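One chain of protein is taken out of this complex; the other chains stay put.
Let's look at subunit A:
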Amino acid sequence: MTSWLTPLIILIVLLLLGAWSIWLERRVLALWQDRLGPNRVGPFGLLQVVADMIKIFTKEDWVPPFADKVLFIISPMIVMIMTLLGFAIIPFAPNIQIAQFDHALLFLLAISSLSVYSIMLAGFSSNSKYALLGAMRTAAQMISYEVFMGLALMGVVILADDFSLSAIVAAQADVWFICYQPLGFVLFFIAGIAEIHRAPFDLPEAETEIVAGFHTEYSSMKFGMFFIGEYLGVILISSLITTLYFGGWQGPFLPPLLWFILKTGFFILFFILLRAAIPRPRYDQLMVFAWYILLPLSLLNLLVTGAVKLSLLG
């Protein structure tokens, strides 16, 4: 495989997967909710995504007259680009990885911070009250949850002694990090949900409260980009969990790529299950939860991990 072909294939596969996971979510949610879900277009409704894409591309690309036009158009692009960039560092299998560099994890944190801009700018540029409320919620939520997301990750870094994801995977050859870092995993998982604002942390777009939050004014493909961005986010966080805590592509008998897909798929399903099961906390309760409970816990996790590691090194 030539080097320029790999990223292209990964990009296309990811975009397809992003769209396809919308179908997956709808079908699986329906299964858990005693419904059928989309089952008309193609076998098992698999081509629903295609129909949706045709619809969303042919819709009028409308920018509200009261919006800040430039920012309004740029915002959905940011979320797509940032999430896709995040995939650049993921080792899908031993030699399927776009970019291999030493400080990959820091790069990832930077990327996820940047994607906050997308939502904030979308909210502010829409010049609509619901969008503004959504943007305010996002800003507060993401900034708080990013703090301990980084801290939770540091536990893994201490164990692997490296910021590079390939090294982290390699360090898990014998034991997966979930065994050493159960708390760190839970913390990262919660932060991950908040980061991609999925239920139950979907406050920025809580439809029963603020209609559609930051993307209230969006339509056609610009809305579609937010939508696919969200699902790409789910895949990204799931693959990160796999990579950081569950040994990445490693596993017996099956080929590495399949292991990676299986593990990631499991977490994607778990994200969907959460959405089906859990109601939404209030905005201030979410903040209290982050700063009073999760932050001290992640500091504790870091402290204990560091102490144990130092004492073992002796």
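A few remarks follow.
Criterion: a residue touches a chain if its C-beta (ideal position, glycine included) is under 8 Å from a C-beta of that chain, and two chains touch if they have at least 3 such contacts; residues count from 1.
The rule is short, and it goes like this: contacts and distances are computed from a predicted model.
Of "Glucans biosynthesis glucosyltransferase H", "MaoC family dehydratase", "Carbohydrate ABC transporter permease" or "NADH-quinone oxidoreductase subunit D", only "NADH-quinone oxidoreductase subunit D" is the UniProt protein name of the chain excluded from the display. The residue from A:77, A:143, A:257 or A:277 that touches the chain not shown here is A:277. Remark: the omitted chain is touched by one listed residue; of A:49, A:133 or A:234 this is A:133. Subunit A residues in contact with the hidden partner, per the touch definition given at the top, are 29, 32-35, 129-130, 132-133, 136-137, 199-200, 202, 206-211, 275-285.
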